[in-house]
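With one protein chain withheld, the remaining protein chains of the complex are depicted in position.
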Amino acid sequence: MVKEFGAWPETVWASGDRFGGTPVCGTDVGTTSVQAVIMSDGALVAYANLRCGYDFGEAAETALTRALKAAGLSRGDIKTCRATGFGRRRAAFADATAEEITCHGLGARYVFGPDVRTVADLGGQRTKAIRLYDWDRVRDFKISDKCAAGMGRGIERIANLLEIPISEIGERSLSAEKDPEPASTTCCNFMYPETMGLLRQGFREDEYSENDVLAAAMFTVAWRALGTIGKLSPLDIGEISLDGALGFTGGLAKNPGVTKRIERELGLSALPAKYDPRLTGAIGAALLAERDINPR
Amino acid sequence: MNKLQDILEHRHEYARDWKKRTGGRILGFYDVYFPEEVAYAAGVLPVRILAKHSEDFLTDRLMYGNCYCTRDMLNQFARGDYDYADGIVSVESCQWHYNAFDTTLIEKPELWSHYVFTPDYTDARTSKNVMRSELDLFRRKLGEWTGKEPGDEDLDRAIDVYNRNRQLLRRLYELRKFDGTPISGSEAMDTVLACQVMDKAEANELLEELLEETESRPPREDCVRLMLIGSETYDAALERIVESLGANVVIDDLDNGTGYIMRDVTPQRDRLMAIGMRYLLKPHSALKDNVWRRRPQRIWEFIEDWQADGVIIAKQIYCHPHGSDMYMVWNLLRERNVAFHTFERDTTLPYEETALGIEALINIIKPGMTRLRGQEV
Amino acid sequence: MYTAGIDIGLENIKIVILKDASVAASLTAPSGGKERGKRAEALYDEALLRAGVSRNGIHRTLATGAGKFDADFADGNIVEEIADAAAARYFLKDASAAVDIGADQTRVVSIGADGAVTETVRNQKCMAGLGLALEYMAERLDFSIEEISLIPPERAEGVTVNDGCPVFAELDALELLNIGVPRDAVAGAVTRMTVVRLNSVLRDKDFPDRNRTVLTGGVAKNRAVTDALKALSGIDFVIPESPEYGTALGAALKAAD
Partner (left out) sequence: MIKQRWETRPLEIWDRAKELRAKWQKSIDNRQHLLAQGNTVESDWSPGFEKYLKIVEDNPVGAFMASKSHSFARRARLASEVRGWGRELCGYVNNCWGAQFLGRDMDGGPFPYRDMCVPFPDVCDQHLKRGQQCMDLSPIPRWGGDMPIYPGERDPKRDEEMIEHRVYCNLKIIADIERIFGIEFDDERFVENIKLREKLSAYGLRISQLMTQVPTPLSAKDLYSFYTLGDLTKLNPEEINDFWKSFVDEVQWRADNRIAAVGGERYRYMEAHPPAWYYLKYYRYLESYGAVCIGSQYSHIMSGTLEVKEDGSLAHRDVTPPADKPIRTREDAVRQWITEARGNRFKDDEYCRKWAITDFARGFKADGAIMALWRCGVGCTLTRKEQALRLSEMGLRVLHCEGSQPGDRTDMDEHGFLDRIDAWMESQGLEKLDDR
């Protein structure tokens, strides 16, 4: 299989600004990708984002090295480091770990501003919905059902099967006139044959295009995410509603095919991200690291 | 590891050894609604069939949509893990259990079997009559099978042993009511499970020893006290994950935990009626709690009595009774402002995957309890 | 006489051109979504070129596979099971069962004495995409498909992953990596899970004959899987040299009828 379609290009970035203070590092070692950010006095200095292979530790190491290089720093300049994410315990260089929910909550306030009240982390394996107070503490959270695991990976696979780059699939899915009857909203593994099956001819009257296949797949993922987000605050009677602003983080946050569909169902627009929303977890970890050296 | 935990781990060896020692017969049973006292009175050892993660070989041919537990129960019989069992007994409980029982009999027709109908509607005036007549039938069938129908003295002896067992286990649970509990959630769960797979008289002796030893232990320092509720669990893997995060499960609302140890048989002249009433009045599982919905109140009492800071709800995938109880339980917990975390579990319980939500729950209850590296398991 | 069989799968297109019941050309390429019909046609033309025959020289072309309806240029299509059975009989004269394990589907076909299909089984949904899952795990573990095919389940040395669901298996595999289990042990565990699932499909209805069963499909190229499956199921599969072409070959054989 041609693998490249499902993968986002790896990125390295540095603000280029001069910075003072004490640089700290936060890394988010996810199941699919790894981010390392360097922050100093609450400002983002540099980051690196890459896909991880079988070795979470090595991937985290590489991410850190790349971020350091971009920032023009060496290992010794980093005062402390926190790791979060699935593979956090493999990040040997980290001085401490933190769980993802807290990190995404903290990071979201940085990435989306203090108005954010709900964070939907659409990751490679899991969807997490986090409800925040108006200060930086987590109020409640929900994690997707086990039977809904792997949705982000599922989208990658669809991109690979259709040979369409992952950066384009979201927009293309939105150009479908109407979402076709969705494929299974249960499991990503049921999704591939079903969405690809839309291409089957000879029974249906309508003919479906690749965009329709994408639309069906995105709908599946969006609907599943709604199931998790909605659990945060169901009303006694009525549709799902969220109090306060919503921010999307994680890999699928960059996929408008998913996020726009969620927004449409919830009847709201998500907050714009000031930074790459995939960095949220790592930023949260770095903010915790800053607190480690500077307890409030 | 205490002695009971050791027996749990080597339960098949224990059962084989028991058989050799006593020459008695062994009955596998599927659900805690099985009136063990009657079997025990007949000199038969009731052994709970516990599921575990093992390779699936034939269940796809015979089952579809079952939870992994019941699939594995069938698998274990097919693989011969329970080759020492002389028979199996099912009660009216979850249909997947019934399915495991029924399908096992297709695979192993040589097993003796019986089915006890324990009413699903436990509260009717006539429910107890049905229960009594079912126990009477079970007693007669056991008599035909073993050659000796258990009499009143046998039943009295069994009731004594079983009540004693429940009392001792409750004493163990009692130790978990306060900060600095000497016993971990995993040890307590293992102990209750061990009692379900062994001769209760022997279990009671070991329990007394354990209690004595436990009460002299130094207190645990747990950052958070949690309650565990949800589908049946057959091991203490989840409790161990909680402990690795510095917290402790101090109370449960599980069929295998409080559902097994609460409520004694209150003696009366009609022994079968006495036993029957225990099963009609015990804390009901999600399946049997189907009309007046007493679970929320009971869960709340446990939370208060055992001072739980938060609740973990672990539902087995494809466990419908718990799938249908979630709304009610969530409502209760939200109403009373109890922090909780719900998750789905399956045959495997990957650590990081499971720990994430539990750690986040701990952080919600007590922020900053995030542990430093090296302290984790 | 020339005939052609085209198998348009979820992942790959396979084409076989037969000349008097022997293979004149065979070709494969990724299916590529909506374009799979066009791509199959281009591949078909290339295969014809290799076989040295023009379209007019082909007696009949039959399409099969999940995308069979997209092959407008074919003369017709047949269901995969019939093609599988024909291919099995080609590889083994008295074959009584054909098993095909592809990227998405697993099929077990029982064949009667007259060559007719007597029973068919397709995998359950909960084990769809075993081939894809295996491939994905290989990518994840940074093994090539060839490399992972050489890692036997024994290498797992006791570690296991969920054998009920490939998605859960992936979660478990990630956890194993997370606790520092070497990647070849993880690969072994994933192979074991694949084999356990496959074995359960084999047992779904008629159990295939121990000596007269042909195994085809892309996954049949994976030595680790086939060896372990042989051991677990007790079936001594006949595996052709290029098993991925099995279904396409069957279609080409049927085109000659």
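First chain written, first letter: the chains are A, B and C, and each begins at residue 1.
By our rule, a contact is a pair of C-beta atoms (placed from the backbone, for glycine too) under 8 Å apart; a residue touches a chain by one contact, two chains touch by 3 or more.
On a predicted model such as this, the values are computed, not experimentally measured, just so you know.
> Indicate each shown chain that the hidden chain touches within the full complex.
Checking the complete complex, the chain left out touches A, B, C.
> Tell me which of A:Ala14, A:Leu106 or A:Ala183 is the one touching the absent chain.
Reading the full complex, the residue touching the unseen chain is A:Ala183.
> Which residue from B:Arg25, B:Arg240 or B:His322 sits in contact with the chain not drawn here?
Only one listed residue reaches the unshown chain, and that is B:His322.
> From the listed residues B:Ser127, B:Thr146 or B:Gln307, report the one that touches the chain absent from this view.
Only one listed residue reaches the unshown chain, and that is B:Ser127.
> Tell me which of B:Asn2, B:Thr103, B:Asn163 or B:Asn363 is the one touching the absent chain.
Answering carefully, the residue with contact to the hidden chain is B:Thr103.
> Residue by residue, what part of subunit A touches the chain that was omitted?
Missing-chain contacts on subunit A: residues 145, 147, 181-186, 190, 193-194, 197-198, 200, 203, 223, 226-227, 230-231, 234, 237-240.
> Spell out, residue by residue, where the missing chain touches subunit C.
66, 78-82, 109, 116-117, 119-120, 122, 124-125, 205
> Could you please point out the subunit B residues that touch the chain left off the display?
Contact residues on subunit B toward the absent chain are 60-65, 92, 94-96, 98-99, 102-103, 106, 113, 115, 117, 119-121, 123-127, 129-130, 132-134, 137, 287, 290-293, 315, 317-331, 342.
One rule holds in what follows: only the chains that are shown with their structure count from here on.
> Among line, ring, star, complete and other, which best matches the way these chains touch?
Chain contacts: complete, every pair touches.
> Give the chain pair, either A-B or A-C, that is connected by more C-beta contacts.
If we tally the contacting C-beta pairs, A-C comes out ahead.
> Suppose chain centres are the mean of their C-alpha atoms. Which chain sits farthest from subunit C?
B
> Counting in whole Å, what is the centre-to-centre distance of subunit B and subunit C, each centre being its mean C-alpha position?
Taking the average C-alpha coordinate of subunit B and of subunit C, the gap between them is 45 Å.
> What whole-Å value do you get for the distance between subunit A and subunit B if each is reduced to the mean of its CA atoms?
Those two chain centres are 39 Å apart.
> When you check subunit A against every other chain, which residues touch at least two of them?
86-87, 89, 146
> Give me the residues of subunit C that touch two or more other chains.
165, 168, 171, 174, 178
> In the complex, go through subunit B and note every residue touching subunit A.
Interface residues on subunit B, with respect to subunit A: 317, 339, 341-346, 352-353, 355-357, 359-360, 363-364, 367, 370-373, 376.
> Quick one: in the complex, what on subunit A touches subunit C?
1-3, 31, 53-56, 86-87, 89-90, 125, 146, 149-150, 153, 157, 161-164, 187-190, 192-193, 196-197, 199-202, 209-210, 213
> Residue numbers of subunit B touching subunit C in their complex, please.
53, 55-61, 64, 68, 71, 346-348, 350-353
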